[in-house]
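As you look at this complex, bear in mind that one protein chain is not there, while each of the others sits in place.
For subunit A:
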């Protein structure tokens, strides 16, 4: 007998949603840390280092997320490490996030007026203090809308973990759809769940962008 889409199925989707959120949070936290390092290296002033980070970012921006995920997933399997599927996809999303956040923050660091850095140098501040106390606080403010935009992309991107078999929201949807033969209802509910997650963030991001644009006009 074919089960109908009911409370147990809905509960299964909700558990998938939990994994989607967890995966996003882990990848975002990891991506923020590594992305900051990338952004700092990309603006360090050393030609060679800047080139390497530029190529790193270019590779991630020029290839599909799905293929990046495949390469990391199967590449890690080759190293002989017995990794949990969650860890493997989390690493995949983390490296992707590091490149994209690195590029967003590179732009933000360079958008901080040059006079700020020069004034900090004139005051005798060292690189670490100059970045931590002067440039980065201003850069973070500039980069917030784009960072939130990337977070929304990341949430949507985690659905690709379904293709390598990790059971998050999209994969849970496929499973329930195959069990109940109600694909439209199931994928409608799955889409609605993603929407509930992403839409408030998108709205917050565009409101902040509008406010920043207004502030820069003054």
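Just so it is clear, a contact is a pair of C-beta atoms (placed from the backbone, for glycine too) under 8 Å apart; a residue touches a chain by one contact, two chains touch by 3 or more; residues count from 1.
Keep this in mind: contacts and distances are computed from a predicted model.
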item: The complex's invisible chain, by UniProt name, from "Acetyl-CoA acetyltransferase", "Response regulator", "Glutamate/aspartate import permease protein GltK" or "Adenylyl-sulfate kinase"; value: "Glutamate/aspartate import permease protein GltK"
item: Of A:40, A:142 or A:170, the residue in touch with the unshown chain; value: A:170
item: Candidate in contact with the missing chain, chosen from A:75, A:113 or A:137; value: A:75
item: Touching residues (missing chain, whole complex) on subunit A; value: 59, 62-68, 70-71, 74-75, 77-78, 80, 152, 156-157, 159-160, 162-163, 170, 173-174, 177, 183-184, 187-188, 190-191, 194-195, 198-199, 202
